[in-house]
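For this depiction, one protein chain was excluded, whereas all remaining protein chains were kept in their positions.
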Amino acid sequence: MAEKQPKPEDLAQVDYRPPKKGWMDPHVDFRKGTYCYSALAKNIEYLGMPNPRDWQPFNADWKLPPNWKQIILDGMKDRLEKYRSFRLFMDICVRCGACADKCHFYVGSGDPKNMPVLRAELIRSVYRRYFTPAGKAFGALAGGRELTEDVIKEWFYYFYQCTECRRCSVFCPYGIDQAEITMIGRELLNLLGLNINWVIEPAANCFRTGNHLGIQPHGFADSIGFAVDELEEITGVRVEAPINRKGAEVLFVTPSADYFGTPHYYTLLGYLQLFHEIGLDYTWSAFAGEGGNFGLFTSHEMIKRLNNKIYAEAKRLGVKWIIGGECGHMWRVIHQYMDTMNGPANFLEVPKSPITGTVFENAKSTKMVHITEFTSDLIRNGKLKLDPTRNDHWNVTFHDSCNPARAMGLFEEPRYVIKNTCRNFHEMPENTIREQTFCCGSGAGLGTDENFEMRMRGGLPRANAVKHVHETKGVNVLSCICAIDKANLSTLMEYWVPGVEVAGIHEFVGNALVMKGEKERTTDLRGTPLRGKEAAHA
Amino acid sequence: MSALYSLLTVLVLILLAYFGVASAHLGVLFGTVIPFAAIAVFLAGLAYRVVKWANTPVPFRIPSTCGQQKSLPWIKQGRLESPSTALGVLGRMALEVLLFRSLFRNTKAELRDGPRLVYGENKWLWLGALAFHWTFLVIFLRHLRFFMEPVPRLVNLLADVDGFFQVGAPVLYVTDLVILAALLYLLFRRLRDPQIRYISLFTDYFALFLLLGLAGSGVLMRYFTRADIVAIKELAIGLVTFSPVIPKEVGPLFFVHLFLLCVLLAYFPFSKLMHAPGVFLSPTRNLANNNRMKRHVNPWDYPVKVHTYAEWEEEFHDKIKAAGLPLDRE
Partner (left out) sequence: MRDRGLIFTGLVLFLGLITFPVWYNLASGTSSKPPELKLPTAEKQCVAPTETMRMSHMEMLITWRDQVVRQNDRTYVAADGKRYDMSLTNTCLKCHDNKAEFCDKCHDYAGVKPYCWDCHIDPKLVQRSKG
């Protein structure tokens, strides 16, 4: 990284005193380290979105279309008529402030516009000014605010400083969900061609190649093949990993980071071992090779466009049902949007585990099962031979990823898998886990290098809770079921809590799984010697 | 500043009503015309807003799940925090509406040296809000004695319970104390906490001062300046039987009380006070977490441009072939 990074001890000095000037002043200082670079024109063009051009947030001229104001107001009107959530959340906030210190960005930055209530007011004030009688008549007195270019810049800054984690919605007495407001806010900004490259490039790549990284089919096959080879070296077992195979029973979809990122990769090894060991009749797909969906960070339409591939591919391959890997926002899309957007999936069957016979009634319409649901059912039914001592070098805690937690309610399944594969497990303090879990600070497409300072600030609450169990319980690994987490928590730990690694749940499964025909395991999937096997390894 | 403007506005309203009746003898205006108008605006405005919400679709099922989902039979589901059935949703909504469940979760985050983030219990807002809303309801119901003849037994019973301690004459109602304390706390909290003060708008203070004025004028009449309640009931019954009268025994302070109520009623549909009906419609709370069990239909769903497998295979044909992956078209 070219920029000089701020020191942790400096970042930890947060000034919570609100500024002298009132919040209705929209001026934003685009300070390096606290925002993301703009989307490249080629990506916007590829997706057929409006106003592709070269610009950067720190430029004075954002090259907005001449009728930008009308576009925004028309866009707001359209969405007010389409989303009860948006209209209601514009109308009913009482500004009680219960959400204020629930946002990781507020806790880490002290910027009052990062309080969810105020982030929402940025758009609500415009709503009041242009869409309510009180605001039209009384303006600022009724909380209304003129829509100016500065307001647009302010929206850009703060709507890309929200990770859509929904923590505020848990504490709001009316369930007002800032994620919903941010999603609409970003949709509006997209109408003017205001997006960030970290979101739009993966979206464009995914649309074209089937995954965020833009890996083409042969590259996909190579990486899976490489994993199969490496797994053989570690375990002595050669697993099958069919790709685009028609007639398989199950299609497996996971975020692309699993086959290209670290520490995601060890989770991938775990999946491969597991599926082989239970003899699952399944296939990968290079076309639907991405579980993640950066449409969620762009617009509802983009969610649908990108998500379309999963059911389309399931139909083409003739599978019976789908398993989804460890990913956070992917599961928000699959749980809360996929069936509505691209269903009904009548061509699929209600998921039934071929190994245990368990019917996944909870997925009977969407026909997609979370990998931890699938694995915990296998463990519960005694179908896996597990040796948890192989994870004894890990002292584990679990980070509930925002979306599986607050948009799904997936709390016990991953814990059940961890507790059956690891012997040392400690929860973080209760205000920081389950439905109250803190975001990694880099979700919703904000995980860029140029946004480093804000990411570290936003990740402070999560890191601090990890630090607590690291110091009091000796925890040395932070596990999670989200690809964005795996990438960002690694950086976050390095910054705030050195000495804590990040791992996926199925890495533990892979370590503990005793496979038929395996050689004596001396290392874990990372090549680290197992406890008591250090000598053998050497 | 907004706090001061709000206070001034409410004071002006008070003076308007007081001298409007005391000096300008506008009893008919303040005792008949404005109340009818205010009630009409309240009922029509509220209905209009709710109908508008109702006509806006809920395209996606987006509950905020605060408990374990229903999945495998041996995993205990959070039936109230992550309900998958209509009954569960009813329970979740009841907890939310009657007991302010979400507000009960409130904590206070504090960053200490280290850095060390600590989370403290913070139930005061919950307590203050709950105390205000419940006492407001009880006081509202108690007031039915002025609007109904004969007075229903339940209303009398409620007054008995409220005046249980039999302090003084007229008997002190506990709710009168509690509502003033709760409102003052909510106001104090807005003014004291720099963050809350920063986000507070004119309307936030206005609602509080209006309610304080309403409760305060009531308390003043009941316990201090006294009012001719038989005459007041005459006026009230006159309103609800559409045969308005302005008995001469009704003092100006009563008109202040009535006028503030009218302002509150007329203001209600145009303000954040709409959170009362709104809370029932919140899609993150009133939807079941049965997303993968039952398909939710988006009424305005439309086809979008997608990238089909055929297009994908065409673009990467040679590479797919070279990697040895199966092709649909050779």
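Going in written order, the chains are labelled A and B, and every chain counts its residues from 1.
Going forward, contacts are C-beta pairs under 8 Å (C-beta built on N, C-alpha and C of every residue); 3 or more make two chains touch, one makes a residue touch a chain.
Quick caveat, the model's predicted, so the values are computed rather than measured.
S.K.: The complex has one chain that is not drawn here; which of the drawn chains does it touch?
M.R.: Among the chains that are shown, those touched by the missing chain are B.
S.K.: Could you tell which one of B:M148, B:V174 or B:V219 touches the chain left off the display?
M.R.: B:M148
S.K.: Could you tell me which of B:K76, B:R116 or B:R226 touches the chain that is not displayed?
M.R.: B:R226
S.K.: For chain B, which residues reach the chain that was dropped from this view?
M.R.: 43, 47, 50-51, 53-59, 61, 144-152, 155-156, 159-160, 166, 168-171, 226-231, 233-235, 237-238, 240-241, 243-245, 247, 249, 277, 280-281, 296-299
We take it that only the chains that are shown with their structure count from here on.
S.K.: So, what's the distance in Å between the C-alpha centres of chain B and chain A?
M.R.: Taking the average C-alpha coordinate of chain A and of chain B, the gap between them is 33 Å.
S.K.: Using the touch definition from the top, list the residues of chain B that touch chain A in their complex.
M.R.: Residues 5, 49, 52-53, 56-62, 64-72, 74-76, 78, 81-82, 84, 96, 100, 102-103, 105-109, 111, 114-117, 119, 125, 129, 193-204, 270-272, 274-275, 278-279, 281-285, 289, 291-298, 300-301, 304-309, 312-313, 315-316, 319-320, 322-326, 328.
S.K.: Please output the residues of chain A touching chain B within their complex, sorted ascending.
M.R.: That would be residues 12, 14, 16-18, 22-23, 48, 80-85, 87-88, 91-98, 100-102, 107, 112, 115, 117-118, 121, 132-134, 141-143, 166, 169-177, 180, 207-210, 216-218, 220-222, 243-246, 286-287, 300-301, 304-305, 308-309, 312-313, 316, 334-337, 339-341, 343-344, 358, 360-366, 368, 373, 376-377, 380, 405-413, 416, 429, 431-432, 435-436, 460-461, 464-465 of chain A.
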